[in-house]
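Take this structure first; my questions come after.
All protein chains of the complex are present and in place, except for one that has been dropped.
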Amino acid sequence: MTDRTAKLFLNIANIIMSLLFITPLLWMVVSSFKPETQIFADLSSLKALLPLNFTFDNYIAAFDRIPMMKYLFNSLFYVTVTCISGLVVNSICGYALAKLQFKGREFVLMAVIALMIVPFESILMPMYFIVNSLNWVDTWYALIVPFVANCFSIFMFRQFFMDVPNEILESAAIDGSSPMKTFISIVVPLSGPVFATVFILDYINHWGDFMWPILVTTGEALRNIQLGIQTFFTLPPVYYGQIMATLTFTTVPIIILFLMLQKYYVQGITSAGIKG
Amino acid sequence: MQTAWSADEHKIKQASLGRQKRRESVVGYSFIAPSVILLLVFLVLPFMFAFLFGFTKFNLLRPDKIQFIGLDNYKLLFQDNLFYKSLFNTLYFTVIVVPVQSAVALMLALLVNHQLKLRNVYRIAYFSPVVTSMTVIAILWISLYNPNEGLINSALNFFEIPKQPFLRSSDQAMHSIIFMSVWQAAGYQMMIFLAGLQGISKDIYEASSIDGANRFQQLRFITIPSLYNVTVFVLTITTIQAVKLFVQPYIMTNGGPENTTRTLALLIYQQGFQFRNAGYASAISVIFFLIVVFISFSMKKFFRDR
Partner (left out) sequence: MKKGIITAILAAMLITGCSSGGQTNEAGSEGSSGNAGNEVIELNFWRPQAGEAEDNVYVKRIEEFNKAYEGKIKMKMEVITRGNSFAYEDKINAAVASNTLPDVIAMDGPNIANYAASDIIIPLDEHFTEEDMNDFVPSIVQQGTFKEKFYAPGLNESSVVLFYNKKIMDQYGITPPDKMEDAWTWEEWYDVMKTTAKDGVFGTNMINDKGEWMTYAFEQLWISGGTDLVNDEGTKADGFVNSEQGIEAAAFLQKLANEKLFNIDPKPTEFEEGKAATKLGGPWNIPGFKNYPDLEWGITYFPKKAGGALTAPSGSWAVGVSADSEHPKEAAEAVKWLTNKDSSTELAKAISMPASRKSAFESMAEYNELPLRIIKEQVTTVSNARPVTPAYPVLTQKFAEALIDIMVGADVKKSLDNVADIYDEEFKRNFAE
């Protein structure tokens, strides 16, 4: 197979698969620009995916109903803080579990895997009691601190750091580099893709927070974007146009983030890296 | 003389190795400390409480009347047909979804791990079901699966196959959810595989094509083996996510028809929150936890680290 035919084949396969996967997103975006009565009238045909009768009304009405920018800012703020702190805390933990020798390492690793299994529903109430006894209800702490350490992220970092060749680390140690320095100056630069992946997956996870914020926030001040979206489900009749507009609006930051992170998806470890 | 000297050297070496080991231990503990402390307070501690609740009769609205009842919840649980049914459904879903979804994810990752102009568009497309709100996805899939006028039934009609009830049938509901779940979540695992693919050195591919390896040989002998640790990770977390299956059946079938899509997570939610039986729900969580720990550790044993 020549390169050219291979590319053609890949493109065709990708286009077919993409259409199968992107339809809901497309429907959501297109519907957000349609008059209310059109959204479901078009649903049973291909018209559902065509921007007929284009209008901004849904966006205008949606922005009129809730302080969307404020909720968006709140979400961006606490989710970003949570995820960035998470990268720091979880990556060093994952590194220690992958590459450092200490007693109890296997036990901690096992515990991390086991704790991923705990269903959030079963710890929701006890967790609320703990946060409440710390007097954190209605503060940013309640939204951020409990979720910084994350077993999933630790385990993912650990699995990826396993593949970092020991030779690089050993030669750095011989040169007198401290473990933290080795980690920051050698391991981190090699691990762009895993940091990017952990970040985006963690971000999406918290972008959808709903139950927990309702429990720990009462006032308007800390309300996040998901609580804002729920506003549109409470009033009968439910205006699906406005729902689609809000959902589109709240998906945009994630898509932008996703695109921004693409530059980290470049092949990391090269032979040059190993020699260095 | 000679031997004494080397014995000394050996001692010094050992001492320094010991020091190094101790130092490495200290560093190791300090690296894991922040995570471990946070996890202890916000995950282990709440779970211990849940564990204790498992031995009580605890109505969420009556915290003052919490009552220690020993193993009663567990006795009740092992007589509860719904528990066995949910356990079976959960395992059934997991056994099918884990291999299928991981394979689809790997295929997608391989499809977009090339220098294609529209690469980022394809990646967004595959990833989009993960970021699109479940509300939107549920509206669309429920309409696709509509037993009377859905798009899938229209297509079947075209091939003169009779209309199918899909989500509204005890026989088909679980399979409909499995199909939809694979579609919805494969993009998630794709991202992890994609990150793993970046770790494979280009040089190996170049060297192998000089040696005359074709693309399929490269896939078989370079790509797949290099993804070993990543694949272990993907299989583990897919298993864990699969056994926690909640959102799809909650939104699309609420466990029906006739409990054929009731999963353990749904059962815990219903007992703990809707019925407010926090004690009983905690007992289910504990058993659930033990089962999943058993599964993932068997997996871990099976896939040793390389």
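The chains carry the letters A and B, assigned in the order they are written, with residues numbered from 1 in each.
One rule holds in what follows: contacts are C-beta pairs under 8 Å (C-beta built on N, C-alpha and C of every residue); 3 or more make two chains touch, one makes a residue touch a chain.
Keep in mind that this is a model prediction, so the values were computed, not measured.
Asks: For the chain that's not shown, point to the residue among B:Ser25, B:Asn59 or B:Ser208 touching it.
Replies: Hidden-chain contact among the options goes to B:Asn59.
Asks: In the whole complex, not just what's shown, which of B:Tyr74, B:Phe246 or B:Phe273 touches the removed chain?
Replies: B:Phe273
Asks: In the whole complex, what residues of chain B lie against the chain that is missing from view?
Replies: Chain B touches the chain not shown through residues 49, 52-53, 55-57, 59-63, 66, 68, 70, 142-143, 145-149, 165, 167-170, 254-259, 270, 273-277.
Asks: Since one chain isn't shown, list which residues of chain A touch it in the complete complex.
Replies: 36-37, 40-41, 43, 65, 125-126, 128-129, 132-135, 137-138, 210-211, 214-215, 218-220, 223, 227, 229-231, 233-238, 240
Note that only the chains that are shown with their structure count from here on.
Asks: With chain centres taken as the means of their Cα atoms, state the distance from chain A to chain B in Å.
Replies: Chain A and chain B have C-alpha centres separated by 16 Å.
Asks: Could you please specify the touching residues of chain B with respect to chain A in the complex?
Replies: Those in contact with chain A are residues 21, 24-25, 27-29, 31-32, 34-39, 41-47, 49-50, 53, 60, 108, 111-112, 114, 116, 118, 120-133, 135-137, 140, 143, 149, 151, 183, 187-188, 191-192, 194-196, 198-203, 214-215, 229-230, 232-233, 236-237, 240, 243-244, 246, 265, 268-269, 272-273, 278, 281-282, 285, 288-289, 292-293, 296-297, 300, 305.
Asks: So in the complex, the part of chain A that touches chain B is made up of which residues?
Replies: 1, 6-7, 10-11, 13-15, 17-25, 27-28, 43-44, 89-90, 92-93, 95-97, 100-103, 105, 108, 110, 112-119, 121-123, 125-127, 129-130, 145-149, 151-152, 154-156, 159-160, 162-163, 179-180, 192-194, 196-197, 200-201, 204, 229, 243-244, 247, 250-251, 254-255, 258-259, 262, 265-271
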